[in-house]
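Only one protein chain is missing from this complex, and each of the others stays in its spot.
Should a chain be cited, it is by its letter among A, B and C, assigned in written order, with residues numbered from 1 in that chain.
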Amino acid sequence: MTAMRFEDAAFALAEVGRRIDAHGWAPATAGNYSARLDDGSFAVTISGKHKGRLSAGDIMRVDAAGNALTPGKPSAETWLHLATYHAFPEANAVLHGHSPQAVGLSRAVPEASEWVFRGHEMLKVFPGVTTHETELRLPIVDNSQDMTVIEAAVAPLRLARGAMPAYLIRSHGLYAWGKDLEEAERVLEATEWLIAAELAELGFRNGMAR
Amino acid sequence: MTAMRFEDAAFALAEVGRRIDAHGWAPATAGNYSARLDDGSFAVTISGKHKGRLSAGDIMRVDAAGNALTPGKPSAETWLHLATYHAFPEANAVLHGHSPQAVGLSRAVPEASEWVFRGHEMLKVFPGVTTHETELRLPIVDNSQDMTVIEAAVAPLRLARGAMPAYLIRSHGLYAWGKDLEEAERVLEATEWLIAAELAELGFRNGMAR
Amino acid sequence: MTAMRFEDAAFALAEVGRRIDAHGWAPATAGNYSARLDDGSFAVTISGKHKGRLSAGDIMRVDAAGNALTPGKPSAETWLHLATYHAFPEANAVLHGHSPQAVGLSRAVPEASEWVFRGHEMLKVFPGVTTHETELRLPIVDNSQDMTVIEAAVAPLRLARGAMPAYLIRSHGLYAWGKDLEEAERVLEATEWLIAAELAELGFRNGMAR
Partner (left out) sequence: MTAMRFEDAAFALAEVGRRIDAHGWAPATAGNYSARLDDGSFAVTISGKHKGRLSAGDIMRVDAAGNALTPGKPSAETWLHLATYHAFPEANAVLHGHSPQAVGLSRAVPEASEWVFRGHEMLKVFPGVTTHETELRLPIVDNSQDMTVIEAAVAPLRLARGAMPAYLIRSHGLYAWGKDLEEAERVLEATEWLIAAELAELGFRNGMAR
């Protein structure tokens, strides 16, 4: 699957929202999801809805510049989705979730511009990775209310060697993308899992070192 | 949506109770929920029921002084709900949940009268907040079996600059309100999420500092 | 509700098992549940079944001495259930769950014969408690494969002033009871919640003390 029909994308984005909420990564109205459509426009979630209880009518269409093609106010972060599609023509879906763990990590390393995952079998979930004997870099950028500032900060990091198809905005949340919605969800799930595994590792290390 | 019809409020409060229980914030019979009704009275949960398994018949009506207008014993904390409605005429729903994390936080800072959240994108869930470059104050007051003591303690804190539409009773739980039930639930979810994110942050910081 | 009919008890015990499993307190075949019946016998869960997937046929009847009155092998711990009913004639249901947190606590204090909860509003869930300004004692006894050894150890602790209607067997799990199944479930949920809240409190304290 690559670019989708609007009706299919709207249904699929609502469904993925329910799963992301069930993980606890979509509190309140946080998060936004998108998919590239077969006519070159994009399906994006409407602003202000709970992402665990979306109906197909809560998804709208925007053009490549972010202009609304159907009624509704697109998410304020639509621009970050579109910039990702522009930077990665092979990307057809972008998911943005908010887990306590990912945000906790980003704040625990306030000066860092990346978090490096090394030696995990789970890294093989990421496209092109065939061995655990590697490392992937999760870019971390500071938050801003100006989307162009975030995009300018993440653009070089996102293209660095070994960068994941994902990045973390500090004190905000995680962006993940893929060639289709399934791949984007796999990248999101695997990245959150890696963060949870490293938090558990620290818990065991810390407890045993006492 | 502002003030509700009783039948709608009863159904909606039962439904929100199931979601709060699914988060693990409604153990045993803990918690109580209310909504302002269109006739000036209030719908409140009956005392002693499990809040994850409410039916519409477990919701009763009280007047502004807390007198029962329908059969049943209102929650002992009804007075805190009513005081919130009196203090904030724009509030139309109040939710009171009990999470282990919120109560754990309140006991970890036994002398504190607030917990300050700074720099979180999630702060934008709160009404009137348009940037993460801010801080919101969650008032914390000591518990009492005399509701007027709790109310007297929280009243000034609740009106302080930057106070959230929520407060935490130490060793007890979290109150949250909003202009409608959806907003009150968003405030509750976002506040609990913020507490969980800061606990995760401490776990990462502590583990790495070892 | 007090003593139940067998059919009602069997249905209700299967249902409570699903909720206990959903909390993560019934891994593998761990746990066993019982209810006092209106004819003086007892409904108990059959040994070796997953407690999150019980059907009414997985519940059997035993007499007050633990002899099977219907086909099936009663849980090896039936004797602890019966001893509780003998000690507390007002008890009509006993639940035994296994949470990682409760067992973790019991092992973290290998010499302790109790854990004291102080100042929690949640204490008011326990029968007879009307204020948070109190303390309740959760007896902790060492595990044994001889049920009479466990029972002998817990008997005096269970009758001590301020003892909860619950006890924790070290490295094993939690017993809780009540005047009906609803109360027993409330005691179990509240006790597990208290343990989770104190673990969260330690996480905050420890993180902030770094």
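Here, a residue touches a chain if its C-beta (ideal position, glycine included) is under 8 Å from a C-beta of that chain, and two chains touch if they have at least 3 such contacts.
All values derive from a computational prediction rather than experimental measurement.
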item	value
Visible chains that the absent chain touches, using the contact criterion stated earlier	A, C
Absent-chain contact - pick from A:56, A:87, A:122 or A:163	A:122
Options C:57, C:104 or C:127, residue touching the unrepresented chain	C:104
Residue of A:3, A:69 or A:196 touching the missing chain in the full complex	A:196
For subunit C, the residues touching the chain missing from this view	27-30, 50, 98, 100-101, 103-105, 107-109, 143, 145, 169, 171-173, 199, 201-203, 205-206, 209
Sites on subunit A contacted by the missing partner chain, in the whole complex	119-122, 125, 130-133, 182, 185-187, 189-190, 192-193, 196-208, 210
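Note that only the chains that are shown with their structure count from here on.
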item	value
Distance between the centres, which are taken as Cα means, of subunit B and subunit A, whole angstrom	30
Chain centre separation in whole Å, for subunit C relative to subunit A (CA means)	42
Numbers and ranges of subunit C residues touching at least 2 other chains	none
